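Apart from one protein chain that is not included, each protein chain of the complex appears where it belongs.
== chain A ==
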Amino acid sequence: MSGPDNSKPSSSVKLVLLGEAAVGKSSLVLRFVNNDFQENKEPTIGAAFLTQKCNLPSRTIKFEIWDTAGQERFASLAPMYYRNAQSALVVYDLTKPTSLTKAKHWVAELQRQASPGIVIALVGNKLDLGAITDDNGNSLRAISTEDAKSYAEDEGLLFFETSAKTGEGVKDVFEAIAGEIPESALKSRGAAGAGMGGGRREAEGVLGGAVDLAREGFGAKEGCAC
């Protein structure tokens, strides 16, 4: 993150993290905000919130990050947290198949209930473990990149694989989201929520465009990731 550039327009974007317990949501946030990692991160109770800036060439986005608790019991609180969110990270643990199932539930719920035009990124975390093999030589990875990616494409989601531990891919996720937020959905603090309803149609239109961009992005990512 380079130094703040006052000439660029800056706006806040509410981002909510959802996903099964212990997939690494809080760790991703910690990596993004403090560039830090804790081996034993305490479970999130209720929610946590933090902010972090993201500098794009054309503008500065200030993320208001709402990190939620992943345990099933807390799921009923989620609507309180994703209300009015303009973007969401739905995180799964790529060594744990059930976590992708859960992630799909979240995606469906967001598409049904969250603000229209919300930008959703599907994130497979613990990429560092994916590179490790067990005693029998099997990779710890349980969800292939292709499977997750094709699901993400079907649903029009951004898709990334990350490691909060090594930091790989973490910044990319947030930057990609920042880039996808339609101009129309940007609000300035104080007029909170006012613009959300009105810009609906527009936002959908822009999102439609965003999806295509996202898909083009996949190819490009592959190129440099390997």
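One rule holds for everything that comes next: a residue touches a chain if its C-beta (ideal position, glycine included) is under 8 Å from a C-beta of that chain, and two chains touch if they have at least 3 such contacts; residues count from 1.
FYI, contacts and distances are computed from a predicted model.
**Student:** Quick one: find the hidden chain's UniProt protein name among "GTPase-activating protein GYP5", "non-specific serine/threonine protein kinase", "DNA primase large subunit C-terminal domain-containing protein" or "Methyltransferase HEMK2".
**Tutor:** For the chain not displayed, UniProt's protein name is "GTPase-activating protein GYP5".
**Student:** If the hidden chain were put back, which of A:32, A:81, A:160 or A:174 would touch it?
**Tutor:** Only one listed residue reaches the unshown chain, and that is A:81.
**Student:** For the chain that's not shown, point to the residue among A:51, A:133 or A:150 touching it.
**Tutor:** A:51
**Student:** Since one chain isn't shown, list which residues of chain A touch it in the complete complex.
**Tutor:** So the residues of chain A touching the missing chain come out as 12, 14, 21-22, 39-43, 45-51, 62, 64, 66, 69, 71-74, 76-77, 80-81, 84, 189-190, 192.
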